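See structure below.
Heads up, one of the protein chains got dropped from this complex, but the rest are sitting where they should.
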Amino acid sequence: MPPTAAFTINFRDFYVLAPEIVLALWGLVVLLYDVGWLRKLPNASRQQKLGWITLLGVFGALIAAIHALMVRFNLYGMQELFNPAWMDFDRPEPVIFWGTLAGDLFTETINLFLILMLLVAIRLSMAWSFTDSWGEYFALILWSTVGMMLLAAAEELLTLFLTLETMTICLYLCTSFEKNKRRSAEGGLKYFVYGSVSSALFLFGLSLLYGLTGTTELYAIKMVFTPETGDSHIGLAGNVSGMTALLLMLVGFGFKVAAVPFHQWAPDAYEGAPAPVTAWIATGSKVASFVALMKVLLLGLAPWSNHMRDVATPGWVGVVAALAAASMTFGNLAALAQRNLKRMLAYSSIAHAGYMLVGVAAAGYSSRHSESAGSVLYYLIIYGFTNLGAFAVAAWLARDKDSDDISDLNGLGFQYPGLAVCILLLMLSLIGMPPLAGFFGKLYMFMEALNEKNPEGRLTMLWLVGLGLLNSVVSAFYYVRVLKAMFLRPAEGTVVAPAGPAIALPIVVGTVVALGFGIYPAPLVDLMKSAAVPMLDVSGELIGSSLERAMWNRARRAPTGPPTDVKLELPASVAPQAGSTAPQAESTPPPLLPGTGKGQGAASKKGGGMGKGAGKGAGALKKKGQGKGQDASKDAPPSDQPKTDSPTKDAEKTEAPKKNESGSDDLKKAAPKADAAKP
Amino acid sequence: MSDLVLLTLLWLIPLIGSVAVLFIPKSMELAIKGVSLAATIVTFALTLVAFAEYVAPNSSASASLEARAKVNQVKADSVEGDADVHEEPGAAQSDLMVRRPWIPYFNIQYYLGMDGISLSLVLLTGLVSVLACLASWGIDKQVKGYFSLFLLLTASMMGVFLSLDLFVFYVFFEVMLLPMYFLIAVWGGPRREYAAIKFLLYTLFGSVFILVAVLILYFFESPLTTTGFSGHSFDIVEMTRIASTTGYYTHNIQQLVFILFFIGFCIKLPSFPFHTWLPDAHVEAPTPISMILAGVLLKIGGYGLIRLAWPLAPLGAQDWAFPVAVVGVFSILYGALVAMAQTDFKKLVAYSSVSHMGYVTLGMAVMNLAGAGKYYAYGVNGAMYMMIAHGITSTGMFFLVGVIYERAHTRDLNKLGGLLNIMPIYGAVSILIFFGSMGLPGLCGFIAEVFVVLAAFNYNRPLAILSAAAVILTAGYILWTLQRVFLGKSEQYKGLPDLTVREKVIAVPLVVLTVALGVLPQPMLLSWMSPSVQQTVNAVARGASQGQTGAGNTVASSQP
Partner (left out) sequence: MSHDIPLNWFLYFAAASFSIGLIGVLVRRNAIAVLMAIEIMLNAANINFVAFWRYGETPPGASPLSGVMVAVFVITVAAAEVAVGIGLILLCYRRWHAADVDRYDSLSG
């Protein structure tokens, strides 16, 4: 169904989005209820009331998500039960809303887990009164979740950017909600500055990608870059503009997932934010960002993963591997020095991002993408639940002691042995001690990383995995510090009050997840493995148009194609054949981006990092025109497809600009019409 | 009793006990201790049941692991249906092996089994945990937590010796760390936290080496494709067979794997360069935990060497045999010399452990494979014998040190003295057990040392002479210690009570075993343990000969 096909809305799409819609509307309900009925109440009871109302909405979304999973994907054979014939919801649609969002098993699974985490996080927020704007607070948390869920579902870069912003803007605000604390406002501002700079970098990379491909849909981007024959991992050799786009986007994602060296915001924001918000930033936002990262890299930019299938050749696998190694090592070493529990957890979450990036790199380089990606998803879920529990401990301290140093935990083990044992298990799971889920998750990911037949690069992976394992040992040192405080030190000064259900819930849930999926991981492994398949392959029964478009793009790339004038006469839908049938002429359709020349422009601001590419690009720039054509064709063997600024084109530009212009304008206008007429 | 129930209960009963203890109210200390003791006694009884099944005439359990593994196949296709997952050899016959799929995606099995090697150590574990539990009677701080962790430790040690799947092995291996950490860190001496974190980090580093070796073995794909085996297995028995009969694991890989395993288990053993955590841990740990640590935990290192390092990488082992033997001899000498210099009774015993564990390393390393590995079998038998003998004597020594510390509140050898007159039974028991450790003929340590030195003599004379000479050093520090502690006269300690009934109950089995193992080595241990040792030795010898004869088989090595 082409997007321009008269914009018919398929109402089943809304059904697929039911959890998101429920949450988004519920945010409004919460706000209105707060303003309308609860203004007069004292703060604490207002918080409780609103919290329960929010939870009600989250439960609604949970039911919607479970319903969708069961009906649309026939989990546990529940399809018949919930799917009356007239609804006909059972057909899993790979994409909805004209290909902007996915609506497959993967998104529904992630939605389910995000909602479960949200449930825990909201309950945690009800632990104590750290603000008085409760309506806004709960609404923002709900909306940030909507952003996360849509981010995980985005199949198209504009949607991805918008949802990313929805998520982060809500979280910037949530971070500075602790009114009586200086550090909360400061953490929020720092998070905001780093976050929006990273968004801008990401957006600029995205714009270059758009220029290179002419589309923003991930699958179409992949098709454009994939050569018809040969290795589908063509890498980036010589493609300076592509490299710039890629690096910029990686920097953006690096900020979002807090990978070294783009991690500086994380400790500050984590420490500054109220503990429940920290928990939500560290888990929900990380899960969603990682999913988006994997989608962009493993789906859209898969052809750029690497060249020659080796890790060290140009392509994003090498970059991601380097980020992973740096994040693991730096995160763990920095965490060693921390005395503040939240800050320590912040650095440890940087380290965990490093472990997960190992999995991403593995998924990029291996031929078993979806299995590797499934292992990262498994780790993400385990990480999310255990970290929620860990931050609940910080919330406990913040509530009762108004500080969150590790030493504040002294003597907890003697006072509340039950919960202390749960915390112990959480910490062990974060270290990666068997038989807890953290161990299995790590091992699962590392084993998938090594599980690749291709011998090249396997050694690199082995080093990476070895580094990861050594880092787990280092991490034991600081996690054990928490255990030491709880069990080996006598209580001093004021002691914490009983946890209460709000704080106990995340801790217990995290423990159950860590223990349950550690001893019997098979169900979650299976679910994640099958969920990762649609994540990396929306094509299924993908909209024909996207495929068609991709073919068209690919055709343009080949040194074929009729002169532009010829093209005018062709209806848009014929274009693909035109490309494949006419391998005679030298000219190509107008390029969007004069390959290397542009690369230089973008590269120059990256300074040293891009030195090599920039130099080459600069050369190309000086030579403009004809020279550029040669240059591009020379250093862009497989990948630099549609960009060759061909001499013919230049000639046309000077000779008959008017005609050419009006022509392509006509084409533009004709295309939608033709398509609209079709169905 | 079916294998599944028996082998599972061996580790599950302490685990259930460990959880059950948590639900007993804090005030009922006696109930807590009673439940723990019951759990350890039941476990020990079960090990005896297993032993009876193993040594019963015509027992199918005494067949080699490989033969039994063939009978107990996991049927991949019947993973879901639990009805007939594996074939029992016969309804009445039990062969002490279970195999069930656990995580089929990675080919991980719940695979437990026993042969003579593991059975001897399982028996030791059962016995030592009962004795240590009795010795824990005096614990009065955080009783509930103590016994819970203690039973968890027992469960994991049992699991390590039982597992025949590398993944299961690793899980139990790691689970062991945590209770040990807390047992030292909460109930230990003044520098307990330092000792505990040192123990934890050393062992964690060691386990990283082990895990990497396991992953290499799992993922290694040989250029040799004719074996019908393609890696992706955690099955120890199967991998041992592959390593010994085919050239599947290339030379380089075996060297790498051996080094990784060796370092990993040497930390646990501990052998010379990695031993520094041991004196700290021993000195700080409470008495019963020292007993467990010396009696069983150190054996896990030795067991890892004998079960994993050598059989899974025989070629690598052969290449590295001489350096390893040198490390062993050095450990023997170094441990003995340092022990001599100690004034802390417990530290002395700790260093004597380092020295004795050197014999284990040496016994494994003296790979004179001439004559179908006849002499090498002496070495490995000696190493195993040393593990059992040391398990008994060192348990006893730490127990005895604990007894005197409890009464005299000092462990300083220069302050103690004249105890033989004051506590005659204590003195007699101590002298016997210390002599057993020293290797006096007729006591258990002697047999082990003779075997190892004999094997070493056929491997490398200078090393053999050095290791034999170490007996003098051992005699030196032990006799000197006995002299300082027990002889002479002491006014200060007059009136110290002799062993109580509980302490006698602990001492009796140790004394009996020290003598029995020295006088009747064959019926007590060797008759049923040696066949398994011989199978291991044969496997290693065959695997090591792949290097020479099967040069064509082992294609130029490649990286993992």
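Note that the chains take the letters A and B in the order they are written out, and that residue 1 is the start of every chain.
Please note the rule applied: contacts are C-beta pairs under 8 Å (C-beta built on N, C-alpha and C of every residue); 3 or more make two chains touch, one makes a residue touch a chain.
All of these numbers come straight from a predicted model, not from anything done at the bench.
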Where the missing chain makes contact, among the chains that are shown: A
Which residue of A:L28, A:A44 or A:A337 touches the chain not shown here: A:A337
Absent-chain contact - pick from A:Y33, A:Y210 or A:F477: A:Y210
Of A:F161, A:W316 or A:Y416, the residue in touch with the unshown chain: A:F161
Contact residue for the chain not shown (choose from A:V193, A:L459 or A:A497): A:V193
Missing-chain contacts mapped onto chain A: 2-4, 158, 161-162, 165, 169, 172-173, 176, 182-183, 185-190, 192-193, 196-197, 199-201, 203-204, 206-208, 210-211, 214-217, 220, 267-268, 271-272, 337-338, 340, 343, 545-546, 548-549, 552-553, 556, 572-573, 575-576, 589-590, 592-594, 597-598, 601-602, 604-605, 653, 657-658, 660-662, 664-665, 667-669, 671-672, 674-675
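By definition in this document, only the chains that are shown with their structure count from here on.
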Between chain A and chain B, centroid-to-centroid distance (C-alpha), Å: 48
Complex contact set, residues of chain A against chain B: 417, 428, 433-435, 439, 444, 446-447, 450-451, 453, 455, 458-459, 462, 465-466, 469-470, 472-473, 476-477, 480, 484, 487-488, 521-522, 525-526, 529
Residues of chain B defined as touching chain A within the complex: 103-106, 145, 170-171, 174-175, 177-178, 181-182, 185-186, 193, 197, 200-201, 204-205, 208, 211-212, 215-216, 218-219, 221, 558-560
